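Pasting a structure here, questions to come.
With one protein chain withheld, the remaining protein chains of the complex are depicted in position.
Every chain is named by a letter (A, B and C) in the order it is written, and numbering of its residues begins at 1.
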Amino acid sequence: MLLEKDENKIPRFSFRPFKIIENIQIASNTFLLVVESANSLDHFSAKPFNFFNIWVPRVDEIPLSIAYQNGKRLFFLYKLRGLGTKTLAQQKVGSFIGIKGPLGRGFEPKRSEKWLIVAGGIGIAPIPMLIKRALELDAKLDIFWGVRVSTEFFDIAKIFGLPNEAWSIVRVSEDCMADFCGLVIDAIRSVNVDKYDGIIAIGPQEMLKTFCKQYGESRENTYVSLETIVKCGMGICGSCYIRESEKLLCVDGPVFRCSEVAKQLEGASA
Amino acid sequence: MLLEKDENKIPRFSFRPFKIIENIQIASNTFLLVVESANSLDHFSAKPFNFFNIWVPRVDEIPLSIAYQNGKRLFFLYKLRGLGTKTLAQQKVGSFIGIKGPLGRGFEPKRSEKWLIVAGGIGIAPIPMLIKRALELDAKLDIFWGVRVSTEFFDIAKIFGLPNEAWSIVRVSEDCMADFCGLVIDAIRSVNVDKYDGIIAIGPQEMLKTFCKQYGESRENTYVSLETIVKCGMGICGSCYIRESEKLLCVDGPVFRCSEVAKQLEGASA
Amino acid sequence: MALNRLALMTSLAGIELRHPLMNASGFLGYTREHVHRLASYGLSAIVTKTITPYAKEGYEPPIIVALRNGGLLNAVGLENPGKKCIAELVEEARKINVPLIISVGGRNEEEFVEVAIEAEENSATAIELNLSCPHTKGYGLEIGSDPNNVFSVVKAVASVTRIPVIAKLGLSDRVVESAGKALEAGAKGLTLINTVKAMAIDVHTLKPILTNIFGGLSGPPIHPIAVRVVYEVFKEYRSEIIGCGGVSSWIDAAEFIAAGAKAVQVGTALALANNPQDLVSNILQGLQHWLELHGYKVVEEAVGSAHRV
Partner (left out) sequence: MALNRLALMTSLAGIELRHPLMNASGFLGYTREHVHRLASYGLSAIVTKTITPYAKEGYEPPIIVALRNGGLLNAVGLENPGKKCIAELVEEARKINVPLIISVGGRNEEEFVEVAIEAEENSATAIELNLSCPHTKGYGLEIGSDPNNVFSVVKAVASVTRIPVIAKLGLSDRVVESAGKALEAGAKGLTLINTVKAMAIDVHTLKPILTNIFGGLSGPPIHPIAVRVVYEVFKEYRSEIIGCGGVSSWIDAAEFIAAGAKAVQVGTALALANNPQDLVSNILQGLQHWLELHGYKVVEEAVGSAHRV
């Protein structure tokens, strides 16, 4: 279920200072960032699939999904890509970064629902937060997580201390070192999706495109969490627009129904 | 008891639009102004002896004591003096004026106390509000109200619908057409002030000066409500400063202990 | 409450407008999808992002940030796809039947003319010359703060286009003089004002927040400055003005109209609103009440009413 946006935007759209508590590599090319608000009065509550824009001073502003929240502590999982993420990985514990958010709309199952989750690569990032919320909502999640090489895996249950109930995870890797060998999109072919209240996929655009082709046309409750270029995160700069749609990813997303982003995903192959 | 000032000052220090509901002469040279907030969300609660700065557009900004409050309606009693009050008297019912406030600190008896009130002329203005509050606080007020000519009197009980309990009023006029003949300051000479928890005077400076000389030196609980030139009402312009004191009337007043304003009252005779 | 369509109608530089409220340039406005989204807000006209002759990359993020004072600070760097996008924008606006004003930017007269011609050839409704961006080197205020430059750019554009030319001016010492020059050179209307040059420093990292260091301040903080400029310019020339800067309620819009504006642009408040549609309709409802309160039958009668003192 797509959630509403928060009320007062001024604090959400400002960079609030957060202190880096941890910033460590946890898998190949993948980092865990833990930050804590420097302002004891700072109050926010992120929802699953909200994201935050992380300001790496003088370098970039990078959108990252909230991986977990614990009071004033925010957790992010990120993959090294270009200058921004690499510079982020160099930030030292104890130093400050600026954080804008929560941005976008949250997304979560309804009470007692059962959802199928398909994550590709770092697409796993928002899932710990989703599990946390599912536990609260008495919902069930079956997660398929696919990566290219199994060194990309890390143990979300252990990192975030998630109890092993109400959710299952099947690991899929192209190097055949996990539960299933191949693409995650192939791994779910055998699953009876009809027994779920909804399904959501998050990962590379190619994967989402295939996913929506297979499941999005016949089923209403098929969602994807997209990526576009996010600059401002505030609905102003227009860089995150969805092709042939009025929607902006940073305001209305990142989660959309497959039907809303058909044209956008088409473009992905180009 | 002097009351604390309100919290957020931005709305108090802005001119909020009020519609004129009534603006009629009720005694010689004396007007009753009733206004109502044009903004249905506007919220304020004035205390006795708070004052408001009334903006008479393009002419002046005039400090007037709150005479009474009834929900969104504010009541003022004013005497014609110069251009500002004369122009105010010409404002038509239905037109708008801007109002800044509540300003200053409020002043009220403590629960179940008994106070002696000495009002000279238009110094009666804040008294209806004080009576209203006294009724709520189960306090008793004995009021002496002196004027020069008895055409200056008006019936505050009737105008504001005040029940005739818990307060008494003795009318004093120099034209000998009232309960007592002479100056109000003479009228109270026969009163045993020791039976009161406190006494407060409001009126012309000369009267306050005499009052403080007589009662202010021996008794701690002797107060006066002063007038000085009030321009901004915000503690900035400095026009309302109290001689040889750190206090500003618009911020710390208009009610002071006699001991705080000795030098100021001295100046009054000059 | 239904809006009184007749009371709210206005016109600006010969453009008929359903009501006085359009978006400010730079809030979306350079793709077909943006135009569509803006139209859904219920605006009476759409102003594009400032378009330069060729695609222009903006600055690296951070490019926009909210400030403690309730305003926004931005240095986007006039990022836009270049004049080639104009055809698509006009087409989209025509489909949904809303007037489209092309905001035009350039480093010199030739560049302004180049984009203006493209706008005209595609039959855009009007042109707004951005002579006022306070933070993009070589553009905007670097040209617009000198009344003579304003004159020559407006003149160059006005003499080659038949669609109305609106000059958008920013805060500068001689803004009133610049306004006069723009009118003299053929501008049919003026948009007043753009953002005000400002900056923000993050005290935890000791770094300027914007990648460009300097940016433009927008939103409620600049509204009283913008009202002042509108008032001064109207007083001097009684010209057709679009008030812009810090409008977030009907009161702000009414202030602009009383100061002399016939139309009003909203930028920052659209981004800070939870629901831009509601924001627009609340402002319009407030304006309509306000007109009724004063017995004005049409917006026109309220324009410049604060000068009748």
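The rule is short, and it goes like this: a residue touches a chain if its C-beta (ideal position, glycine included) is under 8 Å from a C-beta of that chain, and two chains touch if they have at least 3 such contacts.
These numbers come from a predicted model, not from an experiment.
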| item | value |
| --- | --- |
| Interface partners of the hidden chain - shown chains only, full complex considered | B, C |
| Contact with the hidden chain (one of C:Leu3, C:Val160, C:Ile251 or C:Val298) | C:Ile251 |
| Missing-partner contacts on chain B, residue numbers | 5, 7, 9-15, 17, 38, 53, 55, 57-61, 95-98, 100, 231-232, 234-238, 241-248 |
| Chain C residues that touch the omitted chain in the full complex | 67-71, 73, 145, 172-174, 196-201, 203-204, 206-208, 213-214, 217, 220-225, 227-228, 231, 246, 249, 251-252, 254-255, 258-259, 290, 293-294, 305-306, 308-309 |
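By definition in this document, only the chains that are shown with their structure count from here on.
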| item | value |
| --- | --- |
| Labels of chains that are neighbours to chain A and to chain B | none |
| Chain A and chain B: spacing of chain centres that average the CA atoms, whole Å | 63 |
| Inter-centroid spacing, chain C versus chain A (mean Cα positions, whole Å) | 36 |
| Distance between the centres, which are taken as Cα means, of chain C and chain B, whole angstrom | 49 |
| Sequence positions of chain A contacting 2 or more other chains | none |
| Junction residues of chain C, two or more chains touched | none |
